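Take a look at the structure below.
The complex appears here without one of its protein chains, the remainder shown in place.
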Amino acid sequence: MGEFVRGYLGLVRASTQVAIAYRGRMVVWFLTGFFPLLLMAVWLTVVAGSGPPRGWTTGDFIGYYAAAAVLWHLSGQHVVWEWDADQRSGDLSVRLMRPMHPFHQYAASDLGHRVVALAMLVPVLAMATLVTPGLQYHLTAVRALAVAAAVLLGYLLSLVMASVFALVGFWTTQTSNLYMLWWGMGSFVSGWVAPLALMPGWLRPAAGVLPFRTTMGFPIEVLTGRLAGTQVWFGFAVGLGWLGVFTVVYLAAWPHAVRRHQAVAG
Amino acid sequence: MRRWRRYPRILAICWRAALSTELEYRLNFVANTVLSLFWMCWAAAGAAVYFQFAGDLAGWTYPELLVVIGLFFTVNGLRQALFQPNLQRMGEYVRRGTLDFMLTRPVDAQLLVSLRYLGIHNLLDPVLGLALAGAGLAASGRGVSAASAASFVVMLAAAVLLLYALMLTLMALAVVLVGAQELDQIAFGAVELSRFPVQLYRNPVQSVLTVVPVAFLTTYPAQALLGRLHPVVLLVGPVLSLGCVGLASLAWRRSLRSYTGASA
Partner (left out) sequence: MIDTGKSTPVTGTGLYGTAAIVLVVTVEVDGLVKCYRVHRRRAGLRAALGGLFRREYTEVRAVDGVGFSIAAGQIVGFLGPNGAGKTTTLKCLAGLLHPTAGTVRVLGHTPHQRERDFLRQVSLVMGQRNSLFWDLPALDAFEVNRVIYGIAPARYAAALAELVELLELEPLLTKQIRVLSLGERMRCELAGALLHEPRVLFLDEPTLGLDVTAQAAVRGFLRDYNASRGATVLLTSHYMGDVTALASRVLVIDHGRLRFDGDLSALARAHVTHRIVRLRLARPVPAAALAGYGEVVGTDGPALTLRVPATDTATVAARLLVAFDVVDVAIEDPPIEDVIRAVFAGG
């Protein structure tokens, strides 16, 4: 077990190094990952034109989308592209020859990039709260802890969900497309397209029990203090439940995926 | 004179090969079609969320907004089909020295390098985008006149030329910087900004995006189609885009000079 942990840490350290080496690329990536801010701009126009929708003020939107812009970069979904690319190029064979499960290889590699993203973005967000009058999170120690836990849970869930989709790549070339379909549909109930409080009423019960909110809307709602205590616990329960479900699916599917790879590609 | 006939022929061969390869992967074909439709519906549905709370956004009704979104898919689709594949390969050409081959062929390098590859499956997006724009126009209750149709064509052509100029400039950069994925990201980001009409971003962003001609990519063509375009813009558009293409060509030639100078 200790060896496994050491292996993980080693891989994370290596991928952190790589991420830092490509910091130029990262900066551009951050700058162009501004889509949440675009959505925010439109909301601000709504506020200016028709008044606060359901009581959401300009400050509320800025707070929500600033967090969304950061959280977008802390998602574990990039492993899908890596898996996919490796399957196409044949580099997957290289990974399969290592005595470490490919899931962990990709996860550890991704974690390294997230660490760098975190190190770059969180200070930026913190500074933004200092200079922008409308942007305040009113964090207490307890809530900060809850936010950290929620972000971690969101990351893990997105990682496992992405890995499950990556397994589909052993049977079809459509991994990326299938994942994008999944993500696209989920974006309506995750808080990505719009804050869940502003989505049509019939959508919200579903959003509350589906896995998508755990990766985006839930951490933000915890951060902005919109949830009561029981709601927070419920959110964690839903997230953990889905994490369990996807983990089981992954573990069940993996032997079949390897078998398929050995039958076809090598 | 004969040279001008060669270019379309060369491109035709390249693009025919691209189509052939695309059909090879028939599942990809179907899947990409489904996904294109999906993203358009996604964008349309996403935009509808705002209209729960307002009848119009900065003077744009929902159908009118759909026109802009449709044109966004048109422009973005062209970017993905024609400009992105070639931009991505620029870095490779430089690294592997393939650019040398391109420079020694008796064809204008700019044309060959910038348009060689065609992502066929992405061509569906422009078509679907135009269809969405048409649907939005129909639903908006504004009729189509000869004037609006003509001005739309002009503004759309200007938008495509602007996009080409952007890609060409980035390709020039790719030669100098020995290619980078970042450049493709920049193009992506610039075009993403045109997803909504610029009036939806209030000042100062709105002014910035009018000068950096993102507004000309989708907002103004949409306004032209809807008959809402200020005549001055109709004049500025083509001039601006031609000017940008000229500047981009200059940048390209400059970068080639530095490339050949360096490798000598």
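In this document, chain identifiers A and B correspond to the written order of the chains, with residue numbering beginning at 1 in each.
Going forward, a contact is a pair of C-beta atoms (placed from the backbone, for glycine too) under 8 Å apart; a residue touches a chain by one contact, two chains touch by 3 or more.
Keep in mind the model is a prediction, meaning the values are calculated, not measured.
> Which listed residue, A:Val27, A:Ala48 or A:Val94, touches the chain dropped from view?
A:Val94
> Residues on chain A that touch the omitted chain in the whole complex?
Contact residues on chain A toward the absent chain are 3, 6-7, 9-11, 14, 17-18, 21-22, 90-91, 93-94, 96-100, 105, 258-259, 261-264, 266.
In this section, only the chains that are shown with their structure count from here on.
> Can you check how far apart chain A and chain B are, centre to centre, with Cα atoms defining each centre and the answer in Å?
29
> In the complex formed with chain A, which residues of chain B make contact?
25, 27-28, 31-32, 34-35, 38-39, 42, 45-46, 49-50, 52-58, 180-182, 185-186, 188-189, 192-193, 195-196, 200-202, 205
> Touching chain B in the complex: which residues of chain A?
These residues of chain A touch chain B: 24-25, 28-29, 31-32, 34-35, 38, 41-46, 48-50, 53-54, 172-174, 177, 180-181, 184, 187-188, 193-194, 198-200.
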